[in-house]
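Missing here is one protein chain; the remaining ones are kept as they sit in the complex.
The chains carry the letters A, B and C, assigned in the order they are written, with residues numbered from 1 in each.
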């Protein structure tokens, strides 16, 4: 299978997820065009920002990972589809988290916050599977890519953050939300190792 | 016509179908953020999973099929459009099937289940037509591709599964749903023959 | 400007228009899962089929036209944007036409049928402008492309069909709809002249 078309299809799905999530921001009906309306939308907006961040991070990581692929096997294709499946649920879970906020009590819905975390966890695990299959198809953990990913502390820490969020959502949903936020923020810390190793790999490829 | 643009356009449509179907999962309104809500969404979710699977399978098969195309004729273009047309109806039929479930009676709506099957059947037949036109344009059934597809038992069995589902939907809608599920699952069994024959064909092409 | 990115962007817009129009098919709410519901949806479905056909025709023609472009000037870019603008209104006008049908009276809404025709007319005129700018940028009407399009009777007849539809919609909306259908059908008659001339042009290009 052709890597280019897998990337194009995945890009399409990423782009649509990131754009339609905002459709869940309900447009205030007339005669409500006051600032008050904006306050009501704040929690949904916040949840949107978080989901946008996650999709952007996934797109970025996905881009780097796919660049290392020489041949797309059926197993890589289906691992990729599984990842996209969980990410397509983000618009729904984002809107539900946004709806579960009330001004008196803050984020108080356990169910939406647990479901949001479960979707993050399953997307993270699917990404992990996708990564492993790509490493296995390209020389295993001894390879350039395998070595780079072996030092990938973010990928190893993330699932535990989501898991903690899911558990904490049963007692303090707002704290779970804070955990999901921190789970996104760690990815914004630049980690140049993978890029460097890959660039070195490219240089080697160019040498020959 | 240029194969690349046909693929890009089809990829766009596949990606949008797969992503907007999930918009039919109704976001619970406040103050409903309980687990109860999740149970109500389960049948729509199940129907979504099934439709996601079908679109993923079509995308995968479409990818392999299009790779064999050297020149896109008007007849191939319109066969492809017809396939996309039926697939664009999936978001609607998926939501209708999801809505037809009640906890007391299970899937009891005959009409939505019949319509879902009809859309699958017509999409399957369009794919069959698309395949035939491509084979005809590339040397007929004696060619590499023609021979590979001649052994394509899945493509031959699928329509009968959909047809059985449509008929059974009149007496037992839930059983029809089970048939549509099995109609998707047979495609997940790996079938490496087409890939191998095509790869051999590629090798031949590279030889010259 | 790069032709490839103009095509990719246009393809994205075409693919989204064609796919979201179907979102206007309202999913029946429980407990309505009877055949009766399907009858209510028939006019919207019919309007969807017509709009799908128009978008498919535009995509196909757009593809052939863009293939002749060597350099995308600002004027070609904006003519293309204007065409896309009118086409993005199709989901709305399609749904309005579908809604204007009642079983007792048929298509009886003058306003939606007029608006549908106006959108078709303006899209058609934008396409005409786009075509002229491309011809002007590539040697004028004496060129290969100019000569091919000079014999383009469909492009010259279409606006009059839409105009007739708009006028007739004031007295007989259903007849206007029939005209719009015929305005799409004439494009399905194969016209190999443009393709042949262009292929000859390509051959010439390859000769040198």
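Methods note: contacts are C-beta pairs under 8 Å (C-beta built on N, C-alpha and C of every residue); 3 or more make two chains touch, one makes a residue touch a chain.
For clarity, every value in this text was computed on a predicted model and none was experimentally measured.
Please identify which residue in C:28, C:112 or C:165 touches the non-displayed chain.
Of these options, the touching residue for the absent chain is C:112.
Quick one: say which of A:19, A:75 or A:132 touches the chain that got left out.
Checking the options A:19, A:75 or A:132, the one contacting the hidden chain is A:19.
Against the chain that's been left off, what residues of chain A make contact? List them.
Against the left-out chain, chain A lists 7-8, 11-12, 14-16, 18-20, 22-23, 25, 27-31, 33-35, 37-38, 49, 52, 56, 59-60, 63-64, 67, 188, 190, 195.
Which chain C residues touch the hidden chain?
Looking at chain C, the ones touching the missing chain are residues 1-2, 5, 8-9, 12-13, 15-17, 20, 23-24, 74, 77-78, 81, 84-85, 88-89, 91-92, 95-96, 99-100, 102, 108-112, 115.
Here is the rule we go by: only the chains that are shown with their structure count from here on.
Compute the centre of every chain as the mean of its C-alpha atoms, then state which one is farthest from the centre of chain C.
A
Any idea what the CA-fit rotation angle from chain B to chain C is, to the nearest 5 degrees?
90
Measuring centre to centre with CA averages, how many angstrom lie between chain B and chain C?
26
Please list all residues of chain C that touch 2 or more other chains.
12
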